[in-house]
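Reviewing the structure listed below.
Apart from one protein chain that is not included, each protein chain of the complex appears where it belongs.
Our next item is chain A:
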Amino acid sequence: MKPAISDVRATLRALPPDSLVLAMPDLPDPMARRIALAFLEDAAAQGGGHVMPWPRAQLLLGAAPGAAARAGEALHRLIGARPTTWTLPSEAAELDDWLDRLPAPAPQPTTLVALEAHCAALPMEEVARLTFFAEGPDPRAVAQRLAPADLPLEDPDLRAQARALLCRRVLAALTDPALRGRLPAMRPGLRLLLDLPLAGLPGGRMVGGGRGGRDAPIALLPLAALAEPRFPALAQGLAAAGWHTGFVSKDAEAAGLLVGGGYVLAAPPPAAPPALPPLGDAPRFIALGRDIPAWCRAPGLLWEVPA
């Protein structure tokens, strides 16, 4: 049973005078959250105090100043966030106030069975998302991406599995006249970007790619597809059917990983990655999200624009 906020307050009030409290608000990334907890535990092991994990924050009660400072610096280097430090009882009111303002964590479907059921039960209208992309300096949309809904899941593997499940539903709806009308309405004349699951393409082949060139549709695969032994055959099949291949990743770090051909759809890093492939028929980089840095508006790059 996780402690309630009243238990946390009672524990804080029971601390001896001049106690240090280190508090790290609940971080959205579970990896960063676990690392923060580990470093608070490390600080407790080195300098005393005890760690109280709580769904909205992780607290180190009764920390030693030196160990607390070291943990704070290390966390800043690692995850870019620093715990806040309070001295009790002089800052008790501020701490109370801070605790009150912490949002409750979003509930997560934590089991596979629940996730599968959720993905199967999602109404067709919510399964797919249509977004638009401009190319170069002109902000008019030239391309549209039909993608599975991005579920707010913390675990990267559960997120990847949800993407695969929803991708399959989108593909099934595209080929079913009864369901196609319930997908977001695609605009005629715009280049198509279509998210595909790595495995289980319908019928094992893609059709309808057209003649290639700058209007060729782009099949978007998870970046991890690149490490799959079957990837070369899959890319060859897509190319033969007139599709370009692109890679999807939610992370800005993805942009720096690829060399040569292919391109990445990612949250763009603030500066252009050094290894953007040469300009060809396929866009070199597709920038995802609403905060698009200026370098993404260069010729040959696609960037997301509001509908």
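The criterion applied here is as follows: a residue touches a chain if its C-beta (ideal position, glycine included) is under 8 Å from a C-beta of that chain, and two chains touch if they have at least 3 such contacts; residues count from 1.
By our rule, contacts and distances are computed from a predicted model.
Within the choices "ABC transporter permease subunit", "Cbb3-type cytochrome c oxidase subunit", "Murein hydrolase effector protein LrgB" or "EAL domain-containing protein", the name that UniProt assigns to the complex's undisplayed chain is "EAL domain-containing protein". Shown as candidates are A:A10, A:L78 or A:A294; the residue that touches the absent chain is A:L78.
Within the whole complex, the absent chain has one touching residue among A:I5, A:L174, A:L226 or A:I292, and that is A:L226.
The residue from A:I5, A:I35, A:A149 or A:A298 that touches the chain not shown here is A:I35.
Of the options A:G48, A:G66, A:G181 or A:G256, the residue whose C-beta touches the omitted chain is A:G256.
With the whole complex as reference, residues 29, 31-32, 34-35, 37-38, 41-42, 45, 74, 77-79, 111-113, 115-116, 155-158, 160-161, 164, 198-200, 222-228, 249-254, 256-260, 262, 274-275 of chain A touch the missing chain.
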